[in-house]
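Coming up: subunit A.
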Amino acid sequence: MTNEELKSTLGELIPSATFEEGGEWVNLYVPLEEWKPVALQLRNHPSLQLDYLFCLTCVDWKTHFTIVYHLSSTAVRHNIVVKVKVDRNNPTIETVSDIWRTAEFHEREVYDLFGVTFLHHPDLRRLIMPDDWKGWPLRKDYEDPVNMIKL
Partner candidate 1 sequence: MFSLEGITKAIDTWLNAHFNSTVVLLAECVLVGVAAIALFAVLGLGLVWMERKVAAVMQIRLGPNRLGPKGIFQTSADTLKLIMKEGLTPDGADKFLFNLAPFIVMIVAMLVLAPISFAKNFQIWDINIGVLYVSAVSSLSVIGILMAGWSSNNKYSLLGAMRSGAQIVSYELSAGLAIISIVVLTGSLSINDIIQSQQNGWWIFKGHIPAIISFIIFIIAVTAETNRAPFDLAEAESELTAGFHTEYSGMKFALFFLAEYINIFIVCSIGATLFFGGWMPLHIGNWEAFNHIMDFIPSSIWFFGKTIFLIFLIMWFRWTFPRLRVDQLLNLEWKYLLPISLFNLLLMTVVAIMGWHF
Partner candidate 2 sequence: MIEEVGTTTEGDLVINVGPQHPATHGVLHLVITLNGETIKKVEPHLGYIHRSIEKMCESLTYRQFIYVTSRMDYLSAHINNHACALCVEKGLQVEVPQRAQYIRVIMDELTRIASHELWWGAMAMDLGAFTPFFHAFRERETINTIMEETCGARLTMNYMVPGGVMFDLHPDFQKKVKAFIQQYTSKINEYDELVTGNIIFQNRMKGIGYVTKEDAISYGCTGPVARGSGVASDIRKIAPYDVYDKVEFDEVLETGGDSFARYLVRVKEMQQSIRIIEQLIDNIPEGDFQAKTKAVLKLPKGEFYQRVETARGELGVYIISEGGTTPYRIKFRSPGFSNLSILDHMVRGHKIGDLVAAMGTLDLVIPDIDR
Partner candidate 3 sequence: MGAISLIVLACAGIAFSAGGIIVAKLLVRGSTNPQKGQAYECGIPSEGTPWNQFNVGYYLFALIFLIFDVELVFMYPWAVVVKKVGMMALVEIIIFLFILFMGFLYAHKKGALKWM
């Protein structure tokens, strides 16, 4: 589907979504509380079939986090970008690891580096940093006087 078609389909499917202009793919913001059912619909909708989550990351905007999901369809080859805004002080969001299994590792990585809690995740532990590490390294206000070298 072209981006225009995608937009109209998505607009019908998720009335509360807002679209963001620019970028090569359709960007849409989904409200936090609706995310889990929307995610299921995105994968299962017959004309969307977004079965391939190729990137999951988090962006620290200093006031809030956005969790960014890059979705693709292996059958019809279209891509969309879904963004979910999360509160920065108490970042929690529903896991999608039961919908796209690859999210299990990606969510652990985001938890590890940003401190976003994914509810109902099967095994939410630190993935990259040591288990007893303090702080969330990729947040913008993170300071580590020992390991960060300022040039």
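Candidate selection criterion: all candidates are chains of the complex that A comes from, given by their letters.
The rule we apply is simple: a contact is a pair of C-beta atoms (placed from the backbone, for glycine too) under 8 Å apart; a residue touches a chain by one contact, two chains touch by 3 or more; residues count from 1.
Keep in mind that this is a model prediction, so the values were computed, not measured.
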The one of 1, 2 or 3 that touches subunit A in this complex is candidate 2
Subunit A residues touching candidate 2 in their complex are 22-25, 27, 51-55, 57, 59-60, 68, 70, 74, 77, 81, 100-102, 104-106, 109, 127-130, 137-138
